Each structure stands twice: as C-alpha cells, then as structure tokens.
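Of the protein chains in this complex, one is absent; all others appear in place.
So, chain A:
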Amino acid sequence: MLRADGITVAYGRQRVLRAADLTVAPGVVTGLAGPSGCGKSTLARVLALLRRPDAGRLTVDGTEVRRWRHRASRDLRTRVALIFQQPRLAVDPRLTLREIAEEPFHATGRPVEDLADEVGLTPELLVRRPHEVSDGQLQRACVARALALRPRYVICDEMTTMLDASTQAHLVARLEAYRRETGAGVLAITHDEELLTRWTEPSGGPTVRMT
C-alpha cells in the first residue's frame, strides 16, 4: 500500500496542497482527477519520493518515508515509478532512446533487459535521440524506463495528455498488462474523464477527485 496522509506542500507562501490523503492499493488502478493547478503533479512528486512535503506522512508498504530524493534508500525510491506528463522534459536530450530506457539498469547495476519491444519501439528508433522522435515515441521510452525495475507502484501523471489516441491506447494497455502480470498498483492522474473510467473500471479501483 502506498499511503499519503495529510500531505501539505507550499511553494514559498503559495500553498498548493492542504492535508491531502490518498491511498494507492496494489493490484488496482486508482484514479486521480482534478482541475489544472490543484496540486495533482505536486502530490505525484511527493508519492514518488521526489519532494519532501511540508507536513504529512507517506508510507510505502508500511515503511514510513523519512528521507527524500537521493537521501531515500534506493530500494524505497525504485519501488515507486513516476511517468511524467511531458516526455520531452523528462529525458536527457543527449541520450539515445536505448540509453534512456536502460538507464535504471545501469544505475542500479542490474542486468539489462530488453523492454523496448513491449512498448513498441523498433531497433531503428532506439538509436535516435529525443529531438529525432515524436512525443509518442519518446513517451514509450519513458514507460519502458519506468517499468524497467519492476516497481510496485506506477504513478502516471497525465501520461497520455499530449499523445494521439492510438499511442494513448497502446500505453494504457501496456500498463494494464504490467499491472495484471505483477500485481502493481497504478495511480492514473488525468482530467480526461472517459479515459479515467475506462482505465479504472477493469480493476474496480476508486477515483479520487481533488478540488
């Protein structure tokens, strides 16, 4: 269980999250909806251990998170993967798609597995750099990277907002296959209500609405 209790985050004097609670259970897709600027992405970063909240508690499978970013143990922070809204900003522009997708293996010293095929990346695409591919192709590499270390929880922060319908369907199907295969918990953040319903329904997961 990935559980956030009373998470409060402020940027300077601007408070973006006020005592937010959220639980992501393993094996189901939890939906998170809300208007732009309500703090969904900030909450996603807190859940991925990338931002220390100003108040509140985060537990990952019963372990309370006390250290954040680099300081969090590697085991804990690789248990939660985050897929960003804008793939172009989420990749180092100097690396090839293969290097991007395989980065977590090299960072943790684990044997490299070929995940490109699962997300629909051809060998010809893998040698290209981010500026030579489309947003959809780049997001596929980001999904491969996020799933590389077999995380227990995957947070999809508006993952498909900028993509065409077929890529959207493909990536959601890939995440669904991953969830069924590993029993991982998925947090689907989007303001596309139709997508949210289609995504959360098969696993019967709840949808949380932020205001």
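Everything that follows uses one rule, which is that contacts are C-beta pairs under 8 Å (C-beta built on N, C-alpha and C of every residue); 3 or more make two chains touch, one makes a residue touch a chain; residues count from 1.
Definition applied: contacts and distances are computed from a predicted model.
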item: Protein name, per the UniProt record, of whichever chain is missing from view ("ABC transporter permease", "Protein ImuB", "YknX-like barrel-sandwich hybrid domain-containing protein" or "CoB--CoM heterodisulfide reductase iron-sulfur subunit A"); value: "ABC transporter permease"
item: Option from A:1, A:107 or A:173 whose C-beta touches the chain left out; value: A:107
item: Touching the absent chain when the full complex is considered, from A:7, A:82 or A:156; value: A:82
item: Contact residue for the chain not shown (choose from A:69, A:180 or A:209); value: A:69
item: Chain A residues that touch the omitted chain in the full complex; value: 45, 48-50, 69-70, 74, 77-78, 80-82, 84, 86, 89-92, 94, 103-104, 107-108, 142, 145-146, 148-149
